[in-house]
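The complex is shown incomplete by one protein chain, all other protein chains being positioned as in the whole.
Entry: subunit A
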Amino acid sequence: MPDWKPPAPYRSHAEADQPPLAAPGYGSTRLRSPHHPLLVLPQGLTELTGPALGERDFGALDNDLTRQHDGEPQGERIEVFGRVLDGDGRPVRDTLVEIWQTNAAGRYNHVGDQHPAPLDPNFTGAGRTMTDSDGRYRFMTIKPGAYPWRNHPNAWRPAHIHFSLFGRAFTQRLVTQMYFPNDPLFGQDPIFNSVRDDAARQRMVAAFDLDATTPEWSLAYRWDIVLRGRDATPMEDS
């Protein structure tokens, strides 16, 4: 046996907290979701560690999506902010947060997006930032739009911002979407509803925060992101 103690593993997700890989209402899962059951991989050091990405990898990070071009983007200026926490409420500090989204009209700045809504020459729709020592992040952006897709007749995605997070370990990696409160499109969206538990679904919905608005400038939405927790504080015995 080694003379060191392995780090504590991360706890599994509660089943209700995660969407199934096969979701019949979401057509693209049909040929892409594995049929075999997933095998349990005991968490070794490859799973308990992970990359610490940052400016060394990307150059200067940019958390203000409204100032990436010569002019101002169209749309409703919003601040999106919150904390990245683990399942025990501990902040996940100094971790990369990446976002991408449509413009105010509901169009991605991507050649594959054929939705006949206008592109905005002053909006790319992507940003990166690091959490601070308290797990906090913030982006300044514009509110994304809803857009149609061909999943089912007259299908529309609720407005959302894509989020990518690494956390501290490979095991904690999370890619998800942040939604806006009271979106009338929730009921017909199979991606949002792939998460079957209502309380879990609500954890993907940001809260409007009047106190965090900037008068005469921007509205604000608060969204905390919870990654998997682990059984003990790392290295607590050392």
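Throughout what follows, a contact is a pair of C-beta atoms (placed from the backbone, for glycine too) under 8 Å apart; a residue touches a chain by one contact, two chains touch by 3 or more; residues count from 1.
Going forward, contacts and distances are computed from a predicted model.
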| item | value |
| --- | --- |
| Missing subunit (named according to UniProt) among the choices "ABC transporter permease", "1,2-phenylacetyl-CoA epoxidase subunit A", "Polar amino acid transport system ATP-binding protein" or "Protocatechuate 3,4-dioxygenase subunit alpha" | "Protocatechuate 3,4-dioxygenase subunit alpha" |
| Touching the absent chain when the full complex is considered, from A:F81, A:Y108 or A:Y137 | A:Y108 |
| Residues belonging to subunit A that touch the chain removed from view | 1-2, 4-7, 9-10, 12-14, 17-21, 23, 26-36, 38-53, 57-58, 87, 98-100, 108-110, 112-113, 124-127, 162, 164, 168-171, 173-177, 191-192, 194-195, 200-201, 203-204, 225-229, 234-235, 238 |
